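The complex appears here without one of its protein chains, the remainder shown in place.
Entry: chain A
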Amino acid sequence: MYLASGGDDKLIMVWKRATYIGPSTVFGSSGKLANVEQWRCVSILRSHSGDVMDVAWSPHDAWLASCSVDNTVVIWNAMKFPEILATLRGHSGLVKGLTWDPVGKYIASQADDRSLKVWRTLDWQLETSITKPFDECGGTTHVLRLSWSPDGHYLVSAHAMNNSGPTAQIIEREGWKTNMDFVGHRKAVTVVKFNPKIFKKKQKNGSSAKPSCPYCCCAVGSKDRSLSVWLTCLKRPLVVIHELFDKSIMDISWTLNGLGILVCSMDGSVAFLDFSQDELGDPLSEEEKSRIHQSTYGKSLAIMTETQLSTAVIENPEMLKYQRRQQQQQLDQKGSAARETGSATSVTGVVNGESLEDIRKNLLKKQVETRTADGRRRITPLCIAQLDTGDFSTAFFNSIPLSGSLAGTMLTSHSSPQLLPLDSSTPVPFGTSKPSTEPVAATGTRPAGDSVSKDSVNAASAPAAPSPSILTTPSKIEPMKAFDSRFTERSKATPGAPALVGLTPTAMERLKEQSLVKELRPRDVLESSSDSDEKVPVTKPSSLSKRKLELEVETVEKKKKGRPRKDSRLMPMSLSVQSPAALTAEKDAVCLSVPAAALKLPMPGPQRAFTLQVSSDPSMYIEVENEVTAVGGIKLSRLKCSREGKEWETVLTSRILTAAGSCDVVCVACEKRMLSVFSTCGRRLLPPILLPSPISTLHCTGSYVMALTATATLSVWDVHRQIVVVKEESLHSILAGSDMTVSQILLTQHGIPVMNLSDGKAYCFNPSLSAWNLVSDKQDSLAQCADFRSSLPSQDAMLCSGPLAIVQGRASTSGRQAARLFSVPHMVQQETTLAYLESQVAAALTLRSSHEYRHWLLLYVRYLVNEGFEYRLREICKDLLGPVHSSTGSQWESTVVGLRKRDLLKELLPVIGQNLRFQRLFTECQEQLDILRDK
């Protein structure tokens, strides 16, 4: 399903049909001329040092050959672009044509050095060089496209001479004899192309069924602008068409059915010729053709392809059953999918449409603009995927937050760096503090909030703009002749470009003009910059404060968006559940304090009272009231908790700084580093725990309580079992060295703490290894390159919720678009995808998220099966299966994150069964599982 093209830019480009984009037009062309098919370049092959003259796919598409004016032929591995298998050297002139032997044993090339060379594909060495028919050849042709007959018997050259007449030389495979040729063209033959079909005489009714010899059909094009079509069973051409073009014929191609022929010419036109079966004969079927090949050449050298694999013997009846079942399931799925598509497409259309609109609306505001060292504006473009399909990726390369369901919780981390310079009220030069996301001059004219500025600008310009009918009067526009040249003429001066060393007389003039423009240029720049200088000081104070406000409003809003996540099992704690005032104070503190060498995390200040919603379903609130004066002037603090209408309250002796709750416990951190834990009914579970330093953040999930102290140490306890999970672990190793902040904290239902940092990395603490594990990285290039679309069982299968999904916060499109976005060689793609999937499996395992572990393991195995990685697959199966015969010395655990390994294996088996290559593995596992079941 590839197309290869060679160009005069020395490159070969391999293209793939992009099926997900509909017809589209080329920008600037008329709307009527839409490209029906979209092709995307998947590989660029670089090796030639000169123009590429011809490209040819080998039989069965295992190899791609290219030839060039650099006198070489290069053989590319079509399974692993851009791997080069061989470079064939030997021609001493420009190589202008290539053809593969239809059984794949040889490849032939023809060059300007008056030779035709045949190379063996076994060792890529020269088989023979034929020069005699070309001795007389004078002059050159643009191309020398030779062709091999589909039965393999004959090789026909382009431009040869016989008795000073131009011919197409017929070279027999047997002994490379050159006794015959096609004669008749008046000028050099440029192209020869055999019809891909082998024909036999049309059987006429009543005629004796005498088996006639099969024959081939060949088209010959020449510099004399005419085309001739020959049948090998006839002495004279079947048809000759003179004066078909104004210039030489450049290439010929037969349609796959062998009845049509496309011819192109130097004059820029293409001709299509249509034949009937009466004219050419009955084409042999592919089976008959391969039978001819087999009888003539024995087993063909062709590489085992997928189609041939399907004829492999199935060794086990179980396997056959699975294959059948799979097919049936696929049919069922297709049916159900077809029923569902109607509703599904409409939904996605709306969602994507909105998002695209959002991007476009905010593009100017969001795009990152900086100044280079020499003061020039530099815009970082926003990376989008396929706008045509409405599909887009969350910007990979410049992490601009796009509102997505999962991205919502992560927004806090994006906004905090912006808050830093503005809220810290440290004197920062305005121009440099912030890479202004919009032109500076525009800030002065935007008094309104950023979010509405766009609308206000529109509104402002609207009254000034009368009805468009007056304005868009194309008939009144009279373009002058002079303009036309301006559209097409290259600009004469490119300031900033290195001055060219002029070689022509006109170059001097050009240089003069260049310098003129150069003079003009700095002035322009000066003017524009002075303009902005004038505006900035005036608007600076007001705009600054307003911006600050906007930003605050924005962050609060974003946090609200992030909050509705209700995952009963875990609560992403995005610092958003507290009152806004405390929130911003805390955020600032985070930003400001972290760069210090000794880690110091923000501490919640004492408050008079605050309320906290623990969960909405069941609805559960915690209310705290500090310094409630009790009898005798003793100041007490009151903790109130209401859960689905049931209330309890208790008092503590010191002021409560922060509180947290889960369905199982409620805990509060007080002054004097005290941490108290209560049951859901308000019963104190433990005497107060003394923390090593003041509390920074407190969090509960299930019976786990996590306390992060101001000195960046982390502890997790299981209060029900009364054990420590994580003991005063320092965050130093993950926060040290750079000015990162903790943007999100998560405690999984298994008591695994996860820290999301502002640089996009997320670490979880692995209690059994007593080490921090990196579980997610926003900048992970693997995730960007991985593509396992083919392994996804269905469209929405990506959406697997769990701690990993929350931590990674990745849109469901990741892992699918890599192939659309990048032209990565398949091997690199495979490696990155494997590495990515493996890291996902490992991360899910570390987070003890069984649901996600199963999800990623299935995906990973499916990918291994699709791509045929046996060793890894075998290792996984071996681990899941474990020892079949119980042995006491075995270290094997029968479960993994709460899942029975053998059940997992049972689930994986049908997947493994999909690829016949793994039928042995499938059978082995199946049998052993059966033995185990019977025991």
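We take it that a contact is a pair of C-beta atoms (placed from the backbone, for glycine too) under 8 Å apart; a residue touches a chain by one contact, two chains touch by 3 or more; residues count from 1.
FYI, contacts and distances are computed from a predicted model.
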Name of the absent chain as recorded in UniProt (options "Anti-silencing function 1B histone chaperone", "SAC3/GANP/THP3 conserved domain-containing protein", "Septin" or "V-type proton ATPase 16 kDa proteolipid subunit 2"): "Anti-silencing function 1B histone chaperone"
Option touching the unshown chain, where A:Lys132, A:Arg291 or A:Arg360 are the choices: A:Arg360
Which residue of A:Val95, A:Cys137, A:Leu280 or A:Leu382 touches the chain not shown here: A:Leu382
Absent chain, residues of chain A that touch it: 7, 9, 11, 13, 26-30, 32-33, 41, 44, 359-360, 363-364, 367, 372, 376-387, 396-397, 439, 441-442, 457-458, 461, 464-466, 468, 470-492, 494-498, 500-501, 503-504, 506-507, 509-510, 513, 517, 520-521, 524, 527-528, 531, 821-823
